[in-house]
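Presented below is the structure to which this report refers.
Note that one protein chain is taken out, while the other chains of the complex remain in position.
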Amino acid sequence: MCLAIPGKIVEISRDNADSALVDVVGVRRRIDLGLLQDDKPVAGDWVLIHVGFAMSKISEQDAFDQMNTLRALGEIEGAMQEVEGYGLENMN
Amino acid sequence: MRFVDEFREPELISRAAEEIRRLAGTERHYRLMEVCGGHTHAIYRFGLKDILPENIELIHGPGCPVCVLPMGRIDDGLSIAQQPDVIFAAFGDMMRVPGTQGSPLEHKARGMDVRIVYSPSDALKLARLNPDKQIMFFAIGFETTAPSTALTLMRAKAEGIGNFSVFCNHVTIIPAIRAILDSPDMRLDAFIGPGHVSTVIGCRPYEWIAKDQHKPIVVSGFEPLDMLQSIVMLLRQLRAGEAKVENQYKRVVPWEGNRAALRAMAEVFQLRPYFEWRGLGFISQSALRLNDKYAAWDAEQRFYVPGIRVTDPKAAQCGEVLKGVLKPHQCKLFGRECTPEHPIGALMVSSEGSCAAYHNYEHRKAAMATSLTSIA
Partner (left out) sequence: MAHGAGGKASRKLVEGLFAPLLFGSSPGPLGDAAHIDINGTRVALTTDSFVVKPLTFPGGSIGELAVNGTVNDLAVSGARAEALLVTYVLEAGLPTPVLEAEVRAMAKAAWDAGVRVAGGDTKVVEHGKADQMYVTTTGIGHLIPGITVDPRSVRVGDKILLSGPIGDHGITILLARGELDLEADLRSDTRSVLPLVETLIRAAGPGIRWMRDPTRGGAATSLNELARDCGLGMVLFEDQIPVRDTVRGACELLGLDPLHIANEGQFLAVVSPEYADAAINALSLAPGGGEAQVIGEVREQPVGTVLVTTRYGGSRIVDMLVGDPLPRIC
């Protein structure tokens, strides 16, 4: 379940606040914003699209945080190996 | 940021795979279930099994809404569409799923008006464009898709569109997970939690899995880095003896879910007392139907529905595969009577079905373990 794709809102329809044009790598699709009534997106926001409806706003900040966490993976490992060498870590 | 390519960066994938190898060690065997069919698909599409160590086993869960639909429901939907002037509208996923008299596409070849839609609103649009026809939308999906069906029905009601109805097969994920955990032959260490269902229901509904069942669950995204990071988080919990709900897919999933979506569902649907799930049997409070306010748009009320139960062929072991008890190739019909061209069950025809995935990806790789080392 759940092919959902990130898309960038290009414009909110003038005659229907629930309808917006999104861009997914150059492909434009009209989608329904009806499920984001409590947190209306604006042009420039990224949303997650599933069956023609925006399900959620995508947080660029959280995405950056995640990338940073992932980049740090290798670095943390180095520190962990040192600690393990002291036999302090419980392996199970 | 495009939110896709970044999460496929090869260097970071290697690092994550390294971390997983380090955490997994060699002594312990880990059984992780990914509940959602979208995750099953992602695992195969990105070849993730190739980069996970041998002692991490991924068990495919029942989160494929097409796979869990009993054949009788497909027959019911098609029998409605056989009535004059009815247009059968459904997602592409449904088109090749076999009913006892053939799949929707096969019915189309025999003259039935069958249309593929990409959204429930496409089906409503068909109703507007074809006032002399009855459009029946065969709705499937978990809580990810149900709100969109709900909103579409609200619009149909507001606009007074009478020639539109929904044959509702929406199911809910928590009862399915419960059925898995209640299963005596199931041994699991942790869960890779559904990503997109959680954008609607949030992360709270999984708390009982951690608290009562003491199993970690990490709500995960669908890109390779998302899934690998989720496995890292699960391994860390397991090694520390912890069991909690974590949200790896923070950029998309709000902990509290989507209130507007939940409101739409509450406005239109009610829980069925019970519903039959292919392979899992009858589960109570596990599926949705249109409530009385929307009875006029309920295909099951507008049309006569035979409601015949169709049991799977005895030899077909869809149920055990769905529960993760059997691997696809262990089903007696796998690769013989049941193939992607002649599917017996939905697990072989659905793009998320474990059997289809296994047949296309795993099955033929068995012979080539040696050549994989020369690819890197």
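Should a chain be cited, it is by its letter among A and B, assigned in written order, with residues numbered from 1 in that chain.
Just so it is clear, a contact is a pair of C-beta atoms (placed from the backbone, for glycine too) under 8 Å apart; a residue touches a chain by one contact, two chains touch by 3 or more.
Everything numeric here is computed off the predicted structure, so don't read it as measured data.
Residue B:93 is the one among B:34, B:76, B:93 or B:246 that touches the chain missing from this view. From the set B:134, B:198, B:317 or B:350, the residue in touch with the chain omitted from the display is B:350, counting the whole complex.
Although one chain is not displayed, chain B still touches it through residues 4, 10, 13-14, 17, 37-38, 41, 44-48, 50-51, 64-66, 91-93, 95-96, 105, 108-109, 115-116, 118-119, 122, 141, 145, 224, 340-341, 350-352, 360-361, 364-365, 367-368, 370-372, 375-376.
Against the chain not displayed here, chain A makes contact via residues 1-3, 5, 24-30, 49-52.
Here is the rule we use: only the chains that are shown with their structure count from here on.
Computed from the mean C-alpha positions, the centre of chain A lies at a distance of 21 Å from the centre of chain B. Considering their complex, residues 1-6, 25, 32, 34-38, 46, 48, 50-53, 55-56, 58-60, 62-67, 69-71, 73-74, 77, 80, 90-92 of chain A touch chain B. Residues 1-4, 6, 12, 15-16, 18-19, 22, 25, 28, 36-38, 63-65, 91, 118-122, 141-142, 144-145, 147-148, 151, 194-197, 199-200, 222, 225, 229, 232, 239-241, 248, 250-254, 258-261, 264, 352 of chain B touch chain A in their complex.
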